[in-house]
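All protein chains of the complex are present and in place, except for one that has been dropped.
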Amino acid sequence: MTITTENGASLSVRYFAWMREHTGTDLETIALPDSVINVGDLVPHLSAMSDGHALALKNMKAVRVAVNRTYGDLDTPVTAGDEVAFFPPVTGG
Amino acid sequence: MTITTENGASLSVRYFAWMREHTGTDLETIALPDSVINVGDLVPHLSAMSDGHALALKNMKAVRVAVNRTYGDLDTPVTAGDEVAFFPPVTGG
Amino acid sequence: MSVRVQTGDFDVGAESRALQAETVGGIALFVGTVRGLSSDDGVTAMTLEHFPGMTESELERIEAEARQRWPLEDVTIIHRVGRLLPGEQIVMVAAASAHRQAAFDAAQFIMDFLKTDAPFWKAEERDGKTSWVDAKDSDDAARDRWTG
Partner (left out) sequence: MSVRVQTGDFDVGAESRALQAETVGGIALFVGTVRGLSSDDGVTAMTLEHFPGMTESELERIEAEARQRWPLEDVTIIHRVGRLLPGEQIVMVAAASAHRQAAFDAAQFIMDFLKTDAPFWKAEERDGKTSWVDAKDSDDAARDRWTG
């Protein structure tokens, strides 16, 4: 799903593992509302996109976030062109 | 060198690494004097056998002892038929 | 430095030999394998998903931290992705150093951080059903012992 705002500011959002299954997508490009300045702002915005998104993002304590492939948290700033990834705590190795 | 006492009580003595080089032998069978009841008794007896033996056994703090292939010390009893081994602290691995 | 994420298997012997050098006194390796049916797990297969790009950069970051902490001659980290069967190799971490303790510590450090920071996720097949594996608090604890 791609939504573009008037000024064209957009953000890539990735989901992995069970979050990918809940949202039904591994990568989406979304319009970046002016009101969203960090990950914490972004979460309710994404949650409103579908029931699956809401379910995936329901408990942010069980979710890890990376902005541009570096770990972040709810306070990490997001700007146009960023890639924000949401995923469960990792279980490799 | 093999020395047998009247009653035939004897002991195998092994030396390794630089102790073997000092004594000039890796294995000798010696008569077991009645007065020798532990490793501590045996050491001066062996030291008297040659200058090389004396040199090898000079500093027993730098020597480890095994009786019948189990680590012991100066208090470990020795009896006829035992194998007593003297060697430097180990350096494998 | 060598960090590899791959579907194919790897040869621990070849990887160990590749780290041998005149300055190396010891190589500590860890090989993680898929536990199977006969274990308590009852797992018939697992599939590993990852975050291409971030996985490699996280593994390189972990390796760089290990190299800052210990005098390492070389490090190899290999992690497989895709579907794996019980008994198969999943991961290998190898650290080569002049000193045995540095090699052991670094290999453990890298494994502990790999387990908590490298973006891999396991889904297990059990009784014909597939389920995502939950992260373990014990893995966080293993990582946290290196800090503070």
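The letters A, B and C name the chains in turn, as written, and every chain counts its residues from 1.
The rule we apply is simple: a contact is a pair of C-beta atoms (placed from the backbone, for glycine too) under 8 Å apart; a residue touches a chain by one contact, two chains touch by 3 or more.
Just so it is clear, the model here is predicted, and its values are computed rather than measured.
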item	value
Neighbouring displayed chains - absent chain, whole complex	B, C
Residue numbers in subunit B that touch the chain omitted from display	14, 16-18, 66, 69, 71, 85, 87-93
Subunit C residues that touch the omitted chain in the full complex	11-17, 20-33, 35-39, 86-87, 89, 98, 100-101, 103-104, 107-108, 111, 142
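The rule we apply is simple: only the chains that are shown with their structure count from here on.
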item	value
Identity of the chain that, by mean CA position, is farthest from subunit C	B
Cα-centroid distance, subunit A relative to subunit B, in whole angstrom	75
Mean-CA-position distance for subunit C and subunit B (Å)	49
Per-residue multi-chain contacts in subunit C, two or more chains	none
Multi-chain contact residues (two or more partners), subunit A	none
